[in-house]
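Removed from the display is one protein chain of the complex; every other protein chain stays in position.
Note that the chains are named A, B and C in the order they appear, and that numbering of residues resets to 1 at the start of each chain.
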């Protein structure tokens, strides 16, 4: 929970989030090249068809539905609403994006979210099982039906293949769908400790999405729907929520560019973001400060002295997440576009920080 | 959270809930006497008009809207939906009836419930303030707008005038509406430690309801709407939710009977329920067992040895709320209709319980 | 569309609707006799179980779900919401109760109603087919999924077996569910021109309900759910909508009484209502006035001179449906409780009406 937001003007270099920049130049160039042809509307254009085929190739299956929507909130709300009947509930970590950052969009479509406490940002078999045990009272409690997880999580940690498999097994045993928010799935699957592939994500979930906005695109997320029957009607939901863009080509063009090659831009950009975070993280721990969460992807949660935080805020913007006495947890995000010279400057300030000297000048 | 439900057949005497019996004989008689006249439908009948006037007299104000609905879930869901716009959220204790026992009805009308931990079953100024602090992130979080409390609470405790006033002050300072679920408001306002009146409830909340189902009626709850503008359109909501009964007279007749006198049947029945609970509670503590919550109204939460629980279950039905090793928390409810000879028999079993003897016979 | 409502006080004898009276004496007596036992709550009581079994016997099948709810609006809204996914629409006559008299309850649960023009109050194969043709534009139009009809219709006409079969065939061919509002199913199935049975209703629809409120009960409608999977979760919907009464016994007791015998009270009461309407209808046509709709059940739509209408309004209350110059369409409803001496007095006024004499006195 951020205790204070970023400054509104971006005169300082920003580690605030992973959507401060525009698109990757290759993506923008593709938009430019595609601009002058006429295309059929509402996602039936040739670019979107190509993008869907390319993503399916990466997934190793040609029978899954791929649907492009303009934002993560719409990806989550649409997917969840499409899966559930009115009496069915979602189980999610209390730190989940759908719980804390989407203005109650899931509830706005009528569904209760049963909150569980995250463990290292993640749902565990134990917490999931307990949530089921606590919500069996038919018909007085909404019926648990879908488990929401994020990979990477909201604090940048990732699920291992074993962890995801364990959750999937419980879901299968209890008639639950497993849904993964992939706003930062690129960062997750290119983490140095990751052992999951995009194909695993498909196999081990029922529905998930691949986030473009936070990884090189101007906008757009690709929802992957494995169930054929659900996929058949899925565009109704996308359209009803205002997310079926008339010029759907603008998402098609971008995703086609991001997934064109086997060694594709999408994962290369994510890898670059993770490397920047690793640099930041090492430098902070190297300077003797602690992390609040292990740096596994492109988010760094560092515990820094308030005075250092204030000094950094002169030149950089970022979230101050929480304050503890003389210390604060700050959140620093990196992307494919992170300016490494700015990152270096940040690291230097951290390394050279002398609390006494500062206190004199303040 | 009950670990096991009651037996389905009621051959045993039941302390399971406060809706096992029919109506109080006076209430049923009133229904009988009113049966043969023709009345205008949908709550415009003379009985409903009389009932509204009688309740208004008890409230000391003749300008409030009174609306009868058939169930507590409809009273809660309708009141909350009528007060909120789509982006607005409810703050409630995680033990609240709307959270745990209404199948997500509030979420089904589109609204998020922000859960806070109960203190002795109640919302406190501290937990409320923290909930506000944690949910300010415009526009990414649903906007807190209504505070839900129950009096009596789900564990039978009650709000003092000072406690309710403190909550109301915070609500006023933060643009929040205060809503009280009065499923057991009769029990609350006749508790031996209560210092609130029905008029106080009106003054210190924005909207609340008076439960008939659990206190002498066959069905029916009376929602009290203070805001004139809200009251003006309120019947639209009642009708839209299927709660505007064509023969609204059946609720009007019952509430007219319950509130006819100044020293009215409604509070007399509640007082009787509380006295029965007090007897039960004293007998249990007298036998050396502990309570899990203070007995302030018609609910007794007792910590009894599992063996005693099993013995009692031969003759009585009640909820086993939770188990702790060799002990269980059981919930016992009393009503105006509680058979005092059965209660006496229950108390005798508790008092005369000898664990060793029992273990031999089992 | 009524041009003016009934007077609010019922000092005049009323033909306004079929819910002006209380319950049939046998039904009320059953409530009285059942009042003192303890019963399990929320519809698991012995009376509700008995009522469900009795209704199943009348339906000739013991595997259908039967669910009691307190009002017609809740029966319609719950049934429809339980059947549909968010993108699915209802097809209904523009005269349908869900279209004109339920405050948008179907839309409030998220579903579009595609209106078709009624033919003699009914949906026809032609109008249904046209509605399908007009709404195919995937994914830009909500997907037709459920057809709503009322039997008897809102103007008192009924479906023949051939008509209902024809609709059912189209529904089956197009993946549509057929749902029948049975607020006045008793009147329909006892009409002198009816050739449908309760078993036919079950066979020729997917879901329908049997109205108690307008045919002898204080409140209560019994929803019949044929699909086993839907029935399994149906109570979630009933509870979520606030329609699962804690003292469910009050509906169980009444339906058990209404359906106890093979030649049951339910249909006998409906037959009585129809006979009264027939008398009224014959007398009106005998006096030389026209009907606006054929009198097939307990509703009479008569075209009377305005001056006669005004004279009748001195002694009787009823709806003035529409005005045409010097004439008005009035709606007269009869029930099992209709006072035949009042009906006779009404008929005499109609028969003896002399417009000239009246115009002098006015």
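To be clear about the criterion, a contact is a pair of C-beta atoms (placed from the backbone, for glycine too) under 8 Å apart; a residue touches a chain by one contact, two chains touch by 3 or more.
For clarity, every value in this text was computed on a predicted model and none was experimentally measured.
Trainee: From the touch rule at the top of the page, work out which displayed chains the omitted chain touches.
Mentor: Every shown chain touched by the left-out chain: A, B, C.
Trainee: Which of these, A:150, A:243 or A:283, touches the one chain of the complex that we don't see?
Mentor: Missing-chain contact among the listed residues: A:243.
Trainee: Pick from C:134, C:261 or C:344: which residue touches the chain that isn't shown?
Mentor: C:134
Trainee: With the full complex in mind, choose from A:20, A:165, A:268 or A:292 the residue touching the hidden chain.
Mentor: A:20
Trainee: Quickly run down the residues of chain C that touch the omitted chain.
Mentor: Considering the whole complex, chain C reaches the absent chain at 1-2, 86-87, 89, 100-104, 107-113, 115, 134, 137, 139-142.
Trainee: Need a quick check: the contact residues on chain A for the chain that isn't drawn.
Mentor: Where chain A meets the chain not shown: residues 6, 8-10, 13-14, 16-17, 19-23, 25, 28, 31-32, 34-41, 44, 46, 69-78, 102-105, 108, 213-214, 218-219, 236, 239-247, 249-250.
Trainee: On chain B, what residues meet the omitted chain?
Mentor: 42, 81-82, 85-87, 109-110, 138-140, 142-143, 233, 235-240, 244
Heads up, the rule we're going with is that only the chains that are shown with their structure count from here on.
Trainee: For copies chain B and chain C, work out whether under half or over half of the interface numbers are shared, and give different or same accordingly.
Mentor: same
Trainee: Which chains are joined by the largest number of contacting C-beta pairs?
Mentor: Comparing chain pairs, contacts are most numerous for B-C.
Trainee: Please tell me the distance, in whole Å, between the geometric centres of chain A and chain C computed from their C-alpha atoms.
Mentor: Roughly 52 Å, centre to centre.
Trainee: Centre to centre, by mean C-alpha position, how many angstrom separate chain B and chain C?
Mentor: 34
Trainee: Going through chain C residue by residue, note those that touch at least 2 other chains and give them in order.
Mentor: Counting only residues that touch two or more other chains, chain C contributes 236, 239-240, 244.
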